[in-house]
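Here is subunit A:
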Amino acid sequence: MPINYYIFLSVALFCIGVAGVLTRRNAIIIFMCIELMLNSVNLLLVAFSKMHHAAAVTGDPNAGINGQLFVFFIMVVAAAEVSVGLAIIAMLYRNTHSVDVNFLNRLKH
Partner candidate 1 sequence: MIPVLLIAVPLVAGLLAFLMKDGGARGLALFASLLTLVVAIWSVAEPNGSKLLEINTDWISGAINSRFALSMDGLAKILCLLTAISFPVIFISTWGEQYRKAKNFFGLMLLSQAGMLGVFLAADALLFYFFWEIALVPVYFLASQWGGERRIQATFKFFVYTFFGSLMMLIAIIYIAQHNHDHSFSLGAFYSARGTIKGSEQTWLFWLMFLAFAIKMPIFPFHTWQPDTYEQAPAAVTMVLSGVMVKMGIYGLIRWLAPVLNLGTYIWGDTVSALCITGMIYASLIALRQDDLKRLVAYSSIAHMGLMCLAVFATTESGMQGVMIQIFNHGINIIGLWVIVYLIEKRFHTRKISELGGMAEKSPALTAMLVIVALANIALPLTNGFVGEFLMFTGVYGSKATTYNVVFTVTAALTIILAAVYMLNMVQKVCYGGANKLTEQSLVLKPNEKMVLVVIVILILLVGVYPDPLLQLTRSASESILAKMNFNP
Partner candidate 2 sequence: MTQFLFWFLSALALFSAIMVVISKNPVHSVLWLIVVFFTISGHYILLNAQFLAIVNLIVYAGAIMVLFLFVIMLMNLNAETEPQKNKWLKMAGVIGGGALLLVLVAALKHADTRNQLAQTGGGDIGLIHNLGIALFKEYVIPFEISSVLFLSAMVGAVVIGKKE
């Protein structure tokens, strides 16, 4: 597959995620949209990894493997982030009974 297809697909997914972050007020959905963004990046990284693998002139068997490992670490981080994030959202919900981010504007100006 031409790499451009992957690039544009990922960018499109990423931007949908961004748009989600921008348009939604539910903290959980926003968080999900961020996960969507991360996944689009993962896809792109894997695609690039395969691109570099294919382009490796010397036939290095491991060429491009770092991209996929990076994706692995992104998943690791995302998992940690989600656990912390959901804990925070839950704590907030306990205190305010709301997950509306616009409800949170004590801190401003």
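Worth pointing out:
Note that contacts are C-beta pairs under 8 Å (C-beta built on N, C-alpha and C of every residue); 3 or more make two chains touch, one makes a residue touch a chain; residues count from 1.
Regarding candidate selection, all candidates are chains of the complex that A comes from, given by their letters.
As the structure is a computational prediction, the values presented were derived from the model and not from experiment.
Going through 1 or 2, you find that the chain touching subunit A in this complex is 2.
Note for the complex: subunit A touches candidate 2 at residues 1-9, 11-26, 28-29, 31-33, 35-36, 39, 42-43, 46-51, 53-55, 61-66, 68-69, 71-73, 75-84, 86-91, 93, 98-100, 102-103.
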